[in-house]
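Structure incoming, see below.
Missing here is one protein chain; the remaining ones are kept as they sit in the complex.
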Amino acid sequence: MWKYFLRRIALSLLILLGVSALIYLLTMLMPADYIDNQTSAAVQNGSMTLEDVQRLKELYGLADKSFTGIVKSYAAWLRSTMSGDLGFSFLYGRPVTDVLADYIWISFMIAFLSYIFQIIIGIPMGIKAAANQYSGYDYTVSVFAMAGTALPSFFLSALLMNVLSIKWGIFPLQGLVTATKIFPADAHFQILLDKVWHLILPITVLTVLNVGGTMRFTRTNMLEVLNSDYIRTARAKGLSEQVVTYKHAFRNTMIPLVTSLSGMLPGLFGGAMITETVFAIPGIGYMALRATRQGDIPFIMGYNMFLSILTVLGMLISDVMYMVVDPRVKLS
Amino acid sequence: MTMDNEKAKVSSYTDYSEITEQDLGQRFRVISPGRMVAKRFFKSKLSVVGLAMIIFVFLFSFVGPLIVDATWGHGETEVFEVPRVSDMLTTADFKAPDGKTYDYYDKSQTTILYKAPLSGTHWLGTDTSGFDIFTRLMYGGRISLMISFIVIFLETVIGVFLGGLAGYFGKWVDMLVMRIVDIFACLPGLPILLVLSAAISSIEAIPAEHRIYYLMAAITLMGWTGVARIVRGQILMLREQEYMLAAETTGIKAFNRIFKHLVPNAMPQLIVNATLGLGGVILYESTLSFLGLGVPFPRAAWGSMIALADPSRGQEILANYPNMWVPAGLLIVITVLGFSFIGDGLRDAFDPRMKR
Amino acid sequence: MAIEMMNQNSFNDNILEVHNLKKYYPLSKISLGKRAFVKAVDDVSFSIKKGTTMGLVGESGCGKTTVGRTILRLHDVTAGKVIFDGEDLATIPPRKLRKMRPQMQMIFQDPYSSLSPRLPIGEIIGEAVKEHKLVPKSQYRSYILKVMHDCGLQPQYFYRYPHEFSGGQRQRISIARAVALNPRFIICDEPLSALDVSIQAQIINLMKDLQEQYGYTYLFISHDLSVVEYLSDTIGVMYLGSMMEIGDKKKVFANPMHPYTKALLSAVPKSNPDEKMDRIILEGDIPSPVNPPSGCKFRTRCQYAMPVCAEKTPILKEYEDGHKTACHLYSQD
Partner (left out) sequence: MGFFDRFKVKKVEGVDDTMYLTLREERQITKENTKIIREFERQKNRKNVKEEEYLTQMKDPSNVVEFDNLHTYFFTEIGTVKAVNGVSFDIPQGKIVGVVGESGCGKSVTSLSLMQLVQAPQGQIVDGSIRYLDSSGKCYDIAKMPKDKMLEIRGKEISMIFQEPMTSLNPVFKIGEQMDEVVLLHVDGATPESAKARSIEMLNLVGIADVEKIYNNYPHELSGGMRQRVMIAMALACDPRLIIADEPTTALDVTIQAQILELLQNVKDKINGSIMLITHDLGVIAEMADLVVVMYAGRIIEKGTVHEIFKNPKHPYTIGLMKSKPSGDTQDDRLYSIKGQVPNPINMPDYCYFCNRCDHAMKICSEEYPELVEFSPTHMAACHLYYGKGLLEQKKGKE
């Protein structure tokens, strides 16, 4: 068991190493004067010195494009990344880790809430659709689920904004707080309420986009389970259809569901780039997109590494969860 | 010739060389597996609807421009200055000398050249740059469809090659290829694409009209791993099938084993995967265009048309000009949904076991 | 020493000789300590005379299918020799092996997965004929039609696809594919187990007819003792990868020596309601081939098990003419 874990973790580290090399390589594709262009403003207003810029170039392999130079600078970058230093964002003028730490929570809030909605809406719908395969309900739900996954997030956002914010004025258009309202400093509850009010639309968008996937996944797995022999056995025991579906069938559908859903958990910290940007929510995705547009290489690389770590972590978690949930997997 | 006579004729032969192709029924249509799949595909309403949607989008994008060009002479980047007088209403608060606050209205008239309303020659009006929206929707479709097909083709080629290597040779080759797949699969897709697009547009050596090819390459780079995994899985699965063993025992050459047995039987999965993937690429492409990192202006793209409605650039278009962005969004939805319906229909048609 | 003796015999009419064949599969799961193996085939030797049928029986997991596939080198051999026609198939180079392939064919168990769904029947049967250029091009079609006729398939099936046929006909197609290459030796791997009783009889007859007509040698692998009894001349009984008893069919059935063979024979239900015989009911389950019992592999279920059975693996020894068994109940010296 422990041996398996160790191997699995070793493999993950290997993958991360590969990913880091790849991300590094991709960044190196940028032209050498890129940093000069991007940092000229910062240099001019004095927040960066020319030495800083040179160091930056060295660290990101843009200064010396010979093989040994690249290897050297990669090693240096890797060393600092491994020690937890993701670099210094010249756009935000702070260490990347600080920026991440500041903005991660709002992103996580949005993603996590929509994740919860996705589960509590998608799974029961999937079960019901599978239990009534080829019924009107099944078709309707399936088509809507597919339509949800076919919607571009920015288009859905625009539609909702147009109707709910502008035409009806129910929800605010953008931002996290109402700029025109000034709350007394101790009105925490009101401030919170105001934030929640701002978050409803983005959460709705994310939920609509993702709920279809969960629903289809549940449905497919549930159908497979409902066709198996042990479900017939359960029925032959005289169990009611409710118990058969929600106890015997669902417990088996849980295995792939828990595996995949738990694997998504770390990814929730990654932020929803487009949705956050459209709604101008200062989350990590929004910050990252701004950084990308401004060519803030340290932030971009730090952010991408962070996302990769989350992905690898997700894979690890779903592997572990699979072993926990499925009694058939017992490693000696 | 009746059936009975024919049968009698065939079975009375002792010399098999005298049996003609016609006797064997070759000149009649045979119910081939492909026909069975087609029948099952067309039996499902959703897949027919999907097919209709995709045919519509194709006609719209590839035949449409020809018609529009012939009828009105509209091109993709032609600027139409449609002058019209418009009322402008401005409001403001001001503090009067009496200390009270008054609302202030001012009504004036201006002439606008762009943002023409719907009309007989501009069915969906013109946009902020004076382009005809209806025409640009067509050209945007061309780009989207072209990119998605080329990307999926490239992904399939790379995926089949690498997945095939891994599955066929196994052992350390498999190990190596699959680790590469793992690494690529762990790259965060959209952020990396953004970085790449940003890099592409910042490199001056790449002319603007060539950026799109680099863009395709970038999307391909992010997407081939799925195909490779599927191909590898298929090969491992098919290799255990008894007909593959039979091909080996009968001494069929490896080349023929692969191309007559393995490939045709792995095709269904690939086709389904590719169809479902087309929609995904369109979404990617339109997202990049939305962020201004895709197809460069002034070329039309659905994503960049929706970007006009981005509230960060002001609410006016979002609020008052749905004709500029809603049709593009609907077209994306129709296309992606169409591909999903077809993909789903194909999957059920290829593998009817899941259906009860 | 035993091998040498067998080699002398090989000058006469043995078409296939298997010497100490071993096939181990490494377990992919990680286990502590040294690497674990599934000993699917563990030191099996036998030979088959030209034009005869050898039946190989045993329960699931006894390695009978692996024996068949390993002989044809569909799997690599872990150790041992497979002498076919004077060549050791275990070490023959691939190119030469491919040339020899038509000589030895296989009929598979599952008529549904043994035919490629995307090729028409004529192509399935004739593909390898074309590839090995066994008949001139001009006669190709009539040759295939003749083979189809031999196997009871109508000429009109030539352009049809497998999905249009039932299990019995598919099995005929499978047989035709093997027969078309004009083989000398055919391994039949449970060809009947997926078929209905009334269809089984048709296939049995077809196989018997073909043998009479063309003098094929069969290795018939099955778990159905009555079919094996009907079809074969010699019979081998396998248990957990090892040969327990082997010999002339009549002798084995009339006088089963190994306790496992006895139990196996008595376990078959007889189609006679009056004949309620005393049957030997074996205790327990078949052990896992990953971790087989020491000594005699059958000892955990054997009612005659003795201390020696756990210590020493019994040797397969000849006790009457052409009848060997591996059991400590009989003198091992």
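Each chain carries a letter (A, B and C) given by its place in the written order, and its residues are counted from 1.
The criterion applied here is as follows: a residue touches a chain if its C-beta (ideal position, glycine included) is under 8 Å from a C-beta of that chain, and two chains touch if they have at least 3 such contacts.
What you see is a predicted model; the values in this text were computed from it and never measured.
Trainee: What shown chains does the left-out chain touch?
Mentor: Result for the missing chain's touching partners among shown chains: A, B, C.
Trainee: One chain is left out of this view; which of C:199, C:244, C:257 or C:316 touches it in the full complex?
Mentor: Counting the whole complex, the residue in contact with the absent chain is C:199.
Trainee: Return the single residue from C:91, C:226, C:255 or C:332 that touches the missing chain.
Mentor: C:226
Trainee: Using the document's definition of touch, tell me which of C:107, C:257, C:282 or C:296 contacts the absent chain.
Mentor: With C:107, C:257, C:282 or C:296 as choices, the missing chain is touched by C:282.
Trainee: Which listed residue, A:84, A:169, A:184 or A:327, touches the chain dropped from view?
Mentor: From the options A:84, A:169, A:184 or A:327, the contact with the absent chain belongs to A:327.
Trainee: List the residues of subunit A that touch the chain left out of this view.
Mentor: The missing chain touches subunit A at positions 228-230, 232-241, 248, 251-252, 254-255, 326-328.
Trainee: Where does subunit C touch the missing chain, residue by residue?
Mentor: Interface residues of subunit C facing the absent chain: 59-60, 154, 156-157, 160, 163-166, 168-169, 196-202, 204-205, 208, 223, 225-227, 229-231, 253, 263-264, 266-274, 276, 279, 281-282, 285-286.
Trainee: Touching the missing chain, which residues of subunit B?
Mentor: Touch with the absent chain occurs at residues 3, 7, 22, 25, 27-31, 36, 39, 42-43, 356.
Rule of thumb we're sticking to: only the chains that are shown with their structure count from here on.
Trainee: Quick check for the class: compute each chain's Cα centroid; which one is farthest from the centroid of subunit C?
Mentor: In terms of C-alpha centroids, the chain at the greatest distance from subunit C is A.
Trainee: I'd like the Å distance between the centres of subunit A and subunit B, where a centre is the mean of that chain's Cα atoms.
Mentor: That gives a centre separation of 24 Å.
Trainee: Of all residues in subunit A, which are in touch with two or more distinct other chains?
Mentor: There are none in subunit A.
Trainee: Please set out, as single numbers or ranges, the residues of subunit B touching at least two other chains.
Mentor: none
Trainee: So in the complex, the part of subunit A that touches subunit B is made up of which residues?
Mentor: 14-16, 18-19, 22-23, 26-27, 29-31, 34, 37, 133, 139, 143, 146-147, 149-155, 158-159, 161-162, 166-167, 173-174, 223-224, 227, 270, 273-274, 277-278, 280, 288-289, 292-293, 295, 300, 303-304, 307-308, 311-312, 315
Trainee: Can you check the complex and tell me which residues of subunit B touch subunit C?
Mentor: 7, 10-11, 13, 15-17, 19, 23-26, 30-33, 36, 241-243, 245-253, 256, 260-261, 264-265
Trainee: List the residues on subunit B that touch subunit A in their complex, please.
Mentor: 46, 179-180, 182-188, 190-192, 194-196, 198-199, 202-205, 279, 283, 286-287, 290-291, 303, 306-307, 309-312, 315, 318-319, 322, 325-326, 328-329, 332-333, 336-337, 340-341, 344, 354, 356
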